[in-house]
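With one protein chain held back, the other chains of the complex are shown just where they sit.
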Amino acid sequence: MPVLINVTQKERETEPISEEMGVVDRANVVLETQRLSVFYGNFKAIHDVNLSFQKNKITALIGPSGCGKSTLLRALNRMNELVPSARAEGAVLYRGHNLYAPNVDPVEVRRRIGMVFQKPNPFPKSIYENIAFGLRINGWKGSKAEMDDIVERSLRRAALWDEVKDKLKQLGTSLSGGQQQRLCIARAIAVEPEVILMDEPCSALDPIATLKIEELMIELVKQYTIIIVTHNMQQAARVSDYTAMMMMRPDRSGEVIEFDTTETIFTKPKDKRTEDYVSGRFG
Amino acid sequence: MATSEIRRNFAPAEDMSFDAIQGSRRLKGMLLVAFSILALAVGVGMVLTLLIDVLVRGLPWLDWQFLTSFDSRFPERAGILAAMVGTALTIVITVIVSLPVGIMSAIYLEEYARDNWFTRLIEINIANLAAVPSIIYGLLGLAVFVRFFGLNRSILAGGLTLALLVLPIIIVVSREAIRSVPNGIRQAAYGIGATQWQTVWHQVLPVALPGILTGNILAASRAIGETAPLVTLGALTFIPFLPKDLLDRFTVLPIVIFNWSSKPQREFHDVAAAAIIVLLGILLLINLLAIVLRQRLRKQF
Partner (left out) sequence: MSMAAPSESSNAGLGLQQRRPHALGERFISILLMTAAALSVVTTFAIVLSLAGDTVAFFREVSVIEYLTGTLWTPLFSNPRFGIWPLITATFMTSAIAMLVAVPFGLAIAVYLSEFASLRARSLIKPLLEVLAGIPTVVYGYFALTAVTPFLRGFIPEIKSFNSLSAGLVMGVMIIPIVASLTEDAFNAVPRGLREGAYGLGAMRHEVALRVVFPAALSGVAAALLLALSRAVGETMIVALAAGQNPTFTLDPLVPVSTMTAYIVQVSLGDTPYGSIGYKTIFAVGATLFIITFAINFGSTLIVRRFRERYD
């Protein structure tokens, strides 16, 4: 399916990577950035990123620490704006609509593009309430039975139901780290987002819990579109369909230097830096 | 299918109206902000009213005669000379006593103390002392300084009492200032063979000084406004003379304000307003001094 256009090293230095490279299928793009730049005060943390994200696929953002992966991820659902000095230029198109247009409410954006964080952050409330919270604030009106139903279905889809079905009244914070993270995933999917952003969701977890989350992601991507930031090369290789490689240079940070199918990135990358990075030579 | 069943609860994915937050939801947020601003406005508005009221009533009475006269039974002859001198002397004693003791305690707790029961006792104790009502300090001063040490109801007894009152504040602000000194400075000093005290004296204290001084000036301004402990201690309300020495009887500005405010004659309320202008003016000057001092010292170090 993907048609690769050969781009020389030189061109890639100057021209931003974009879907024109033909890696992605235009018809199935859910989210794309156009010349997206993010600033913290005067510091330009993200440089003119053009990326497309495919529906029902997992796209991984990889790159060395400090290259702007998390910043880019947070710009996709406007979480960046919670940092007082942050601002963005360019556009993020969701089904063709610019999420940074003046009439767009960031709150509504985040409902449709959910997020799972590096450190599990369940609310200090019951497991049940953790999931019901998102529905309640989003103006959901329904009976107790319907709510029970959604809570159960969300927990089932997050592969957590069997472990917690007898203790829904317990504090979410009382679960183990891996369970907490699955609870956060259940919490995110309860409000039915179309896209789920995951910011190093397994970095605080042990290998077994990590494996569970990875299996879950592969299951979830049948219904959702997932974009994941990860430090773990194996993880990117195991779960993602597409991979974007980000880099920083002394004079600028937050560039996407290569974007392709995960297979290509890991087997025959075109950029030397990508090759060095995925083979573990730095970063 | 499960997904679509839930999805029906929200705007469908095809619905691109991102500005479609329900009115009532947005309204709640606006109400909360409005209430917060109202709360601020009430506080600030009340103090503004207070200031204007005080200025309108007090300014006509504020003249040279007012500043240089003793108290009187007649409002037009009443002045605050004895009170200003009393306040000045009391605060000097307070600062001279509390400053070194407070800073030394802070140095001990931050630089020397080990994590043991004694340190914890001191820390809990300081937190508790900070929450003791000021009038209790008055009773303490009355029992200890006035009677036990036989200082009578003197300036010295008053100054010492206020020193104990502000000590917890001074310790807390000095500790914060010392804590904010970067650890690298200490390590550098130890690295060239300085002893602990040399490190503290030559490296840590100079850096912490702006913070310590600012905090202490604010503590002193707290002492200047204190009324209750000195009333309890037995400071007089009516003093028609200047104190001969530190063991003489005295009054201070806040007590004079209290005394005049509680008189039934309206003229005395106006005189009280004039004294309030002086008191607030002094506090304002001191706080400005603290800000200027902090800026100056910051540049120096």
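Which chain is which? They are A and B, in the order written, and residues in each are numbered from 1.
Going forward, a contact is a pair of C-beta atoms (placed from the backbone, for glycine too) under 8 Å apart; a residue touches a chain by one contact, two chains touch by 3 or more.
Owing to the predicted nature of the structure, the values given are computational and were not obtained by experimental measurement.
Taking every chain of the complex into account, the omitted one touches A, B.
Residue in contact with the omitted chain (choice from A:58, A:188, A:202 or A:278): A:188.
Contact with the undisplayed chain is limited, among B:68, B:128 or B:187, to B:128. Contact between subunit B and the unshown chain involves residues 21, 25-26, 28-29, 32-33, 35-40, 42-44, 46-47, 49-50, 53-54, 100-101, 104-105, 107-109, 112-113, 121-122, 124-129, 131-140, 142-144, 147, 164, 167-168, 171, 194-198, 201-202, 218, 221-222, 224-228, 231-234, 237, 254, 257-258, 261-262, 269, 272-273, 276, 279-280, 283, 287. Those residues of subunit A that touch the chain absent from the view are 77, 79, 82, 84, 107-112, 114-117, 119, 121-125, 133-134, 137-138, 173, 184, 187-188, 191, 197.
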